[in-house]
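Only a single protein chain was left out; the remaining protein chains are all shown in position.
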């Protein structure tokens, strides 16, 4: 069957695709339509269903793989698929369903082991307790959720992989800057994106939840830690206040959604690591798709700039 | 005794002042000094103590009234007092201590009655419950706290007066725009600044608490509502999610500290009322000090612009 | 006949529409085309005529109702209609023309009565005179004009309704903040958008005039008041200078087209009321089109954000 | 007698100075003080009178030359003079009063002749008439006023000199870009700052007038042209609308106080010439005070940047 | 044969076009496509080839004239051509190839003569030498290159014409502001865009080179001057440092790509002349395409604003 990368604008196509992030929206003329992201391995394309009938509404489950008919369309180099009909794949299609679900480079079991190694290094009792309670409560989802719908680390175990990557990167910083509190850094990294477990719907057919849209992962995370601290009777300790401060400030600036900017070295470091790891992960995702000497597609996380891959061995 | 407004730069003075918002800071050369605001009725002046000895550290209690010796200094039209010594006022000074503590135009009892009238109009059970629990829990401080250290409504019962003022202003909006949910607006207004009861230290000698500096009233308020909703078992209801959304978004834009911008008409309205009431209160505070045909002192809330009072009867 | 909300992209359609804000533009390749807004009750859609012949140029009168043939097209959820031919509706079409012209909630007669009540409360002679002269001069258009081509209050009597709404909202502010000059506020509100009577072409087929595009309603309004004041010999009075200041500053900030920012409490209040009323009116227009629990179409006045309607009774 | 440039901070001084732009302000503690600019030839210094008694209020006339006693003070390299007493100069002081009033490089008579040469080249009747009427009405002040209180061209005939300079600079542009309308450019340049004749108080002791502060020279200029056009019965002509557009847009961007940005090539050109001439005049003022190889004082018009003078012959 | 300006969206067309700035890009779905600008005299249109086969890759040479088949498409008033096939023009097409290559108003020989006149006025030996060496080294391309791919002066000899225009405009400035160093201004203008000779590929089929994309004309120019100065042994002279400073700062602000902002009057003037000449040239290019009383197409250099041409003789 045809691949996305072989399609041209205006072409009538039939493709096997995983439909995700399905959203029912209104056109400016007030009619319903469905907007979603269609995945084919690591390739993806925006898709729309303009005639969104009740029939389709029932058939379409976010995160499932379908045989999709439609028409390609371009927006200044950004291809879009206008879907006219879908049907679920069956045995006769001989499709390897697994290949439609992207996974982290490391298995979720290994991620759990690796992150646990860091957790064991936390010596402060309050911090150890609070991380322990929250990791247990959310254990399964923590190691299965992606870190995003379409941005960096948007795959199975993406959240845990991003967390592990930040922990690794923190090691040299802690060595070069020994005045930084290690326990606060490890706890802060492990919990910094915890709120995403409620902001997103799950590892399959990932979309934003209602609480995700109106409250957001930063405040959800702070709420969860505060409630846990209340249960443990430690909500007024220096440890808890500092931990919540890290969650609130990890986007670095108010204009990026942090209600407080970093006021401690630990909070500043976690912001730097989160920012650095997401930048590099966003680049990796696109650069591995092209050859040396070529430019990537425009990358959303970099204001749609294209990056160049040096032709150097 | 001399008044602040009679002092000139470089003059050696002896004044009776309420010393508030006392902060121990470091100079760039790493010595301790104390920075504070000194009040004389509604007039105020920034004050510093450069030689901050242990002796002074014990004597100085934020919010108390002292006989203060020092020297006036100017920063481009902004007078400052460099304090050299203080002693607490005693009977022989014949000072009317009450005149040093500013109060709202309406007594705290009447504010409680007025706000209760609005509370009784809330019909939705979930919203009624959550407001009721939180008002009871914080009843005393809710009607005594100021809304700020130095900005608008920075006086005894200032928080309650600001809340009442917004409720009053909401009435015509609700009448002109009947599609807005009244219950959500009333609950949202009453709770929008609840976090300030933990962000500030109290009605007397008001200063920022440690939790106030690292977490802030927006997130504290959200945390409190979430914890209360958990207790009531209603944390996943539409009502609670919308109420928390209002708290988080009431500064209107992310760059002003709201982790989410208003996404409902009710949240947008409460932001507009909060903004409008604080602007007018900031103006009132300065305009009543000058005569028609004159310009006010530069006003912080308006980027240090001076306002003109039209000479029209 | 089909409705806009029933159309899908790429569909060939035949609709009855009121064509408004017709503009003859050049493509980047220098050919003429017509761009306009097509209304069907309160629903609207952008429309283009790419082959804009002399024949069409004669037939097409902005503000009239036509039977329109064309093809639907989408721009990322923003439907657009590419018109191929039009003909004026006739008796045989059995179309209720009235339903194509939106009106304010209150009749223009009642608006005149209501606004007159406020006018009568102005006691200052100079202000009373100048408002009186200008209202008389523009009486008919003042109560028939819309306040905009496509934004909020873009309907018959929209300007008067917006004016009345602001007067209503000013009442509680004047009560809570008694230091504000009532006469200046009432006069300022009544005249703040007067310039729109020359900036826009009229209540039907509303478009920007040449003077509107090059000078704009803020400066036109100031010019009109200044000329009237010269006639009355009062151009140097405190009242006139303050009134013109209000007109010039009512957009609040220079970057939004105000050559002066508010420097009086009255000017600041009128800016707040104008901003607040337009925000809520923009929300109302979209929210009444959707159901509780749904999101609106993206709203231009809010940077194309969609708003959510809480599912609370 | 001592010169400003010979004074050091903290020194008690006695100087002969022209006191200008006198403003009575309030300290943050609500006492009156006077703020002004003191000139000594082309050198100048900010000055304050903290004890501003009624006695002083009578004696002090903006624009006059006084013997001034006071104390020097520094604000990070910005000297300031705190005045303690003043007395008017008399014969015994043997002061050359003329040297205290800066003038344009060209006499006001020659400026009138030169600008008239350009005026005579205007062929369009409407534009010729309107410029003629306004020049006659304001003839004396047009050739005597400065263009500013403290910024560029703040001297006797400064406004006319700036106007003449822009006319000269426009010549090569008109030659290189012949599609531009010469009549509109000449008229626009001559009238672009006309509003300053009402915004400023006059050539001596220049300060902002009340109408200048609340309305500003851009809108005053537009008002004057509109009123004149009404008298001539040509207020709806293409010429007048374009001329007013030029006045309104000559600051180039809304955020710099233009209610409309340039929409014609003529308006864009006049903005470029106004901007270019003021930048170079601001530089000239400071660069002629220093030697090659040195840096100037920080220049306000360039965000307090210091400029370097190349050591090249 | 049909002209671009006669085409409508969705039309199948066959046109004779010069294809320039050909770039091979990736769609978001990772397929190759070609994006280019197609010229027909001074008219131009964006063009895409979605099926970019190896066959096409060989046939298509940037800067050549082809008979092109394809389909017109619109993006909100911005027409685009989707090319399906091309073939090089031959004799039978009877096409005047010269008319497809735009040239400066003045021949390259005359430009060389005119610029040489200015060069001869440079008296300083160091500056004279360095300009002389670099002009000789790049003589041919200096007088043939355009100044841009699509913006202002994007035609044969465009760079030299822009340089000459700036030299002409500098004359009155040097006369009105005699404190400015003439030699530095002339040298700076002549060399300010020298780096474009390496940033762009040449006068025909102009596109950005790899060094142009990664280093840019500002730094290339600085590098070239520095290397030349090293050869001449004058790299530490005041002249060379000032000349390089002019090249680096001629975009005026860091956010527009200047690593240093102007710190000398000469650098500031060259920035003003470069900015002014490009603004007026961008306007001329569009205004000469429309009639008096009309608006131009949106102009990229002015944030897609359309300009109006006054209907005044």
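Letters A, B, C, D and E name the chains as they come in the text, with residue numbers starting at 1 for each one.
In this text, a contact is a pair of C-beta atoms (placed from the backbone, for glycine too) under 8 Å apart; a residue touches a chain by one contact, two chains touch by 3 or more.
Being a predicted model, the structure only gives us computed values, none of them experimental.
In the whole complex the chain that is left out makes contact with A, B, D, E. Residue E:241 is the one among E:1, E:42, E:241 or E:288 that touches the chain missing from this view. Across B:25, B:113, B:140 or B:236, the residue that sits in touch with the chain not pictured is B:25.
The chain omitted from view is touched by exactly one of B:2, B:51 or B:105, namely B:51. Only one residue from A:12, A:109 or A:284 touches the chain missing from this view: A:284. With the whole complex as reference, residues 124, 165, 168-169, 171-173, 175-177, 179-181, 183-184, 238-239, 242, 261, 263-266, 268-269, 272, 275-276, 279-280, 283-284, 287-288, 305-313 of subunit A touch the missing chain.
Within the complete assembly, residues 210-211, 213-216, 218-219, 222-223, 226-227, 230, 236, 241-242, 244-245, 248, 254-260, 263-264 of subunit E touch the chain that is not shown.
The chain not shown here touches subunit B at positions 25-31, 33, 35, 48, 50-51, 75, 82, 213-214.
Heads up, the rule we're going with is that only the chains that are shown with their structure count from here on.
Common neighbours of subunit C and subunit E, by the contact definition above: A, D. Shared contacts of subunit B and subunit E, meaning chains that touch the two of them, come down to A, C, D. Superposing the C-alpha atoms of subunit C onto those of subunit D requires a rotation of 180 degrees, given to the nearest 5.
Among the pairs A-B and B-C, the greater number of C-beta contacts is found at B-C. Remark: subunit D and subunit E have CA centroids separated by 38 Å (rounded to whole angstrom). Multi-chain contact residues, meaning those touching two or more other chains, occur in subunit D at positions 213-214, 242, 263-264.
Across the assembly, chains come into contact as A-B, A-C, A-E, B-C, B-D, C-D, C-E, D-E.
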